[in-house]
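Before I ask anything, let me first share the structure, which is written out below as structure tokens.
The complex appears here without one of its protein chains, the remainder shown in place.
Labels for the chains are A, B and C, by order of writing; each one numbers its residues from 1.
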Amino acid sequence: MSVSVQEADFDTGAEIAALSRNDDGAGAVASFVGLVRGGSDGVGAMSLEHYPGMTEKALAEIVAIACRRWDVRRVRVIHRIGRLLPGEPIAFVGVASSHRGDAFAACEFIMDYLKTRAPFWKKEETATGSRWVDARETDDAAASRWGAAEGRD
Amino acid sequence: MSVSVQEADFDTGAEIAALSRNDDGAGAVASFVGLVRGGSDGVGAMSLEHYPGMTEKALAEIVAIACRRWDVRRVRVIHRIGRLLPGEPIAFVGVASSHRGDAFAACEFIMDYLKTRAPFWKKEETATGSRWVDARETDDAAASRWGAAEGRD
Amino acid sequence: MIKLLYFASLRETLGVAGEEIDASGCTHVQELRAHLAARGGVWNVFATSKSLRAAVNQAMAGADGAVKDGDEVAFFPPVTGG
Partner (left out) sequence: MIKLLYFASLRETLGVAGEEIDASGCTHVQELRAHLAARGGVWNVFATSKSLRAAVNQAMAGADGAVKDGDEVAFFPPVTGG
């Protein structure tokens, strides 16, 4: 159950391998990589601000909720901060479980909750200046479909 | 939309990286690795038999269904055959999409369908001999929750 | 002629991986199963097994799946990959 907030890139293959290493009861590893999208609207780079101190606590709490709800063996969450270019990875969530249903559900749950509860904010650089990214209503919808959260929403 | 059936191991990190390479519209990559579980019941190794010719067709058809149902940009499926030891990877499914909801759904759908429709059969070696693995009813349930399939079930 | 293939535990039960047979009277999977079951002995599995699956020309087929001369028909237990 390991959480990292870092500027550095991460090694997706190594992170996934570590989730089942020396644990031959781990039959399923589900993972997710979120990347900076670029392109049509001229986004040249993305800067990620966060709330040091709270960020790590929020991520650990989200992981703890997932571990109570599903049968998971290991969880790894990495979220990058600082300036990132289109195509670069922003976030990684990996979950090892005995069975794939739990691995998939816990992994998607953690991403959905991270999107609405972990204190990160994205600012996009465009040709005409920079702008803060607006929160998407679809993210609230994605998080709420997991049902009532433990604790305050 | 690439499918491989092979004896060789695969490089999970390289496969995931390839799903979003040179495509900065790919903001989400969901993936799954299935591994040989060992342990308590004394399984020493697993042998995977398949139906050459049909296997590749069945996997390609499952991927095609996923591509019709969800907005996905790239899909990669690898399934190993032959003799595998506990802890070794058996299967990989990776899906790149613009948004994470589609990536997660398509990835889990492909795994659920693969489990009930792709012609692979596992045989376990134990201390007392070898035995064919029985199909699990939970796999039928997992596949059926995606609703009526196109074509024959 | 119809090309028949048997996989996994079924192949071991029958002791044969495949064969070509003249089964011109069989137009559906269920008739082919009855034809094979009529051999008796280990072939009774085609009459008694509820879980046996079939594929015609490498596509999953039900008991009512059409079969014709020149087809490749495979029988096997439920799949267990992934």
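Keep in mind that, in the parts below, a residue touches a chain if its C-beta (ideal position, glycine included) is under 8 Å from a C-beta of that chain, and two chains touch if they have at least 3 such contacts.
Owing to the predicted nature of the structure, the values given are computational and were not obtained by experimental measurement.
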{"item": "Displayed chains contacted by the hidden chain, counting the whole assembly", "value": "A"}
{"item": "Hidden-chain contact residue, picked from the options A:H50, A:R73 or A:R100", "value": "A:H50"}
{"item": "Among A:V3, A:I16, A:A105 or A:A118, residue touching the chain not depicted", "value": "A:A118"}
{"item": "Where the missing chain touches subunit A, by residue", "value": "34, 48-51, 53-54, 57-58, 79, 90-91, 111, 114-123, 132-136, 152-153"}
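Going forward, only the chains that are shown with their structure count from here on.
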{"item": "Mean-CA-position distance for subunit B and subunit A (Å)", "value": "23"}
{"item": "Whole-Å gap between the CA centroids of subunit A and subunit C", "value": "48"}
{"item": "Touching two or more other chains - residues of subunit B", "value": "34, 111"}
{"item": "Per-residue overlap in subunit C, given as positions that touch at least 2 other chains", "value": "82"}
